[in-house]
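A single protein chain has been removed from this complex, and every other one stays in its place.
Chain IDs A and B follow the sequence of writing; residue 1 opens each chain.
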Amino acid sequence: MSEKKQQVSRRQFLNYTLTGVGGFMAAGMLAPMLRMAVDPVLKTSSHGDLANVSLSVDDITDEPQRVDWKIDQVDGWYESEVTKTAWVYKDENDEILAFSPICKHLGCFVSWEGSEDFPDEFYCPCHGGRYYKDGTNVPGTPPLAPLDQFEQKVEDGMLFLGEAKEQGEA
Amino acid sequence: MLQKIYDWIDDRIDITPIWRDIADHEVPEHVNPAHHFSAFVYCFGGLTFFVVVIQILSGMFLTMYYVPDIENAWKSVYYLQTEVAHGQIVRGMHHWGASVTVVMLLLHTLRVFFQGVYKKPRELNWMVGVLIFFIILGLGFTGYLLPWDNKAFFATQVGLDIAQQVPFIGEQLKTLLAGDPEIIGAQTLTRFFAIHVFFLPGALFALLAAHFILIRKQGISGPL
Partner (left out) sequence: MHKGKGMKFVGDSRISAEKKPNIPKDYSEYPGRTEAFWPNFLLKEWLVGAVFLVGFLCLTLAHPAPLEGMADPGDAAYIPLPDWYFLFLYELLKYNFASGPYIIMGILVLPGLAFGALLLAPFLDKGPGRRPQQRPVAVGMMMLGLASVIWLTYESASAVDWEARAEENKPVAEADVEIDEEDPGFAIYENSCMQCHGDDLSGGAAAPSLIGTEHTADEIADIAQNGIGDMPPDQFSGSDEELEQLVDFIVSVNEEAE
């Protein structure tokens, strides 16, 4: 039983087996725990229902107006009502546009004509970010992307809004 | 590459002798199940430690979903158990692991007792071990309340009533544990959570370290 003649020595063999058994135990122990920990990442979003925002299509003008509505939010075991906000108007082609008020720079709240210096633009008070009426960011101001647009549909003359999607995607 | 990193560290803190001592120490024949099948009784201690490791890991992962708050504790456990993938398994591991820990610990204690291992020079390690036993029972008692279900609540109420019966300091003892002299509620739950997750595990780690260092220093007791 000279160790030198064998290609894998007894000690090496035992070491490999030991590592294997140790790996099996670690995997058996940790697999369910890790699966549980990463569960939120793997869960597909169940959102997607469009909510009635209680705004008649006839009341939408070519001037952006602020719309607030409430949705039921389920956060794990905690259920609550959250308020969502959108800026809604009709463009030249009579199509309804609904923009998210969340600034694409650092997430402040954007207002239509929020500054007297910049009429006909969305204005963000935090860092002076500006967007044109079609949601495009004004070059040279902090935001790097156009405002998000809400999924929308019109049913029975009422406006329904869903998730805010990045421009181009919506 | 790995060798270089190892050498770099070894050069600074000289770790080779520490772990070579652990890796190369002689294991006597009488504890080796390959030679004597009855030596499996020596596995109880190691298995207890293994379950404790499972408890620590599963407990760490469970706190990702659990909230120690009377409004939400039960809901979060229910959510974890019904909605989260494998949540039921991990909670099951922690729940059954508690029972298995007690069983293995009992077997280990009995093995040590009937072999008379606590005699000189191992008195200290026996006492450390009994303290570990108490800590484990404390972990069982405090952990029982955390899901905030009926079973948890009423068992804890009984436990606290028992504490209250202690002469002279009973009232104070109960208030200290429950956080309120009358109510078993929000403050009790946060207290039990803190004790279960920080205080007792802290003590457990210290005692386990002492237990293992003493074993390594004194060696395994000889055959009967």
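Please note the rule applied: contacts are C-beta pairs under 8 Å (C-beta built on N, C-alpha and C of every residue); 3 or more make two chains touch, one makes a residue touch a chain.
Source: prediction; values computed, not measured.
So which of B:60, B:155 or B:206 would be touching the chain we can't see?
With B:60, B:155 or B:206 as choices, the missing chain is touched by B:155.
Under the stated touch rule, tell me which residues of subunit A contact the chain that is not displayed.
Against the missing chain, subunit A presents residues 10-11, 14-15, 17-18, 21-22, 24-25, 28-29.
What residue numbers in subunit B mark contact with the hidden partner chain?
Per the touch rule, subunit B residues meeting the hidden chain are 6, 10-14, 16-17, 20, 22-29, 32-35, 40, 43, 46-47, 50-51, 54, 70, 74-75, 77-78, 81, 88-89, 91-100, 102, 110, 113-120, 122-123, 126-127, 130-131, 133-134, 137, 140-141, 144, 147-155, 157-159, 162, 165-167, 184-185, 221, 224.
FYI, only the chains that are shown with their structure count from here on.
Please tell me the distance, in whole Å, between the geometric centres of subunit A and subunit B computed from their C-alpha atoms.
42
Which residues of subunit A touch subunit B in their complex?
Going by the criterion above, the answer is residues 25, 29-30, 32-33, 35-37, 39, 42, 76-78.
Please output the residues of subunit B touching subunit A within their complex, sorted ascending.
Residue list for subunit B touching subunit A: 50, 53-54, 57-58, 61, 64-65, 72, 75-76, 78-80, 83-87, 89-90, 93.
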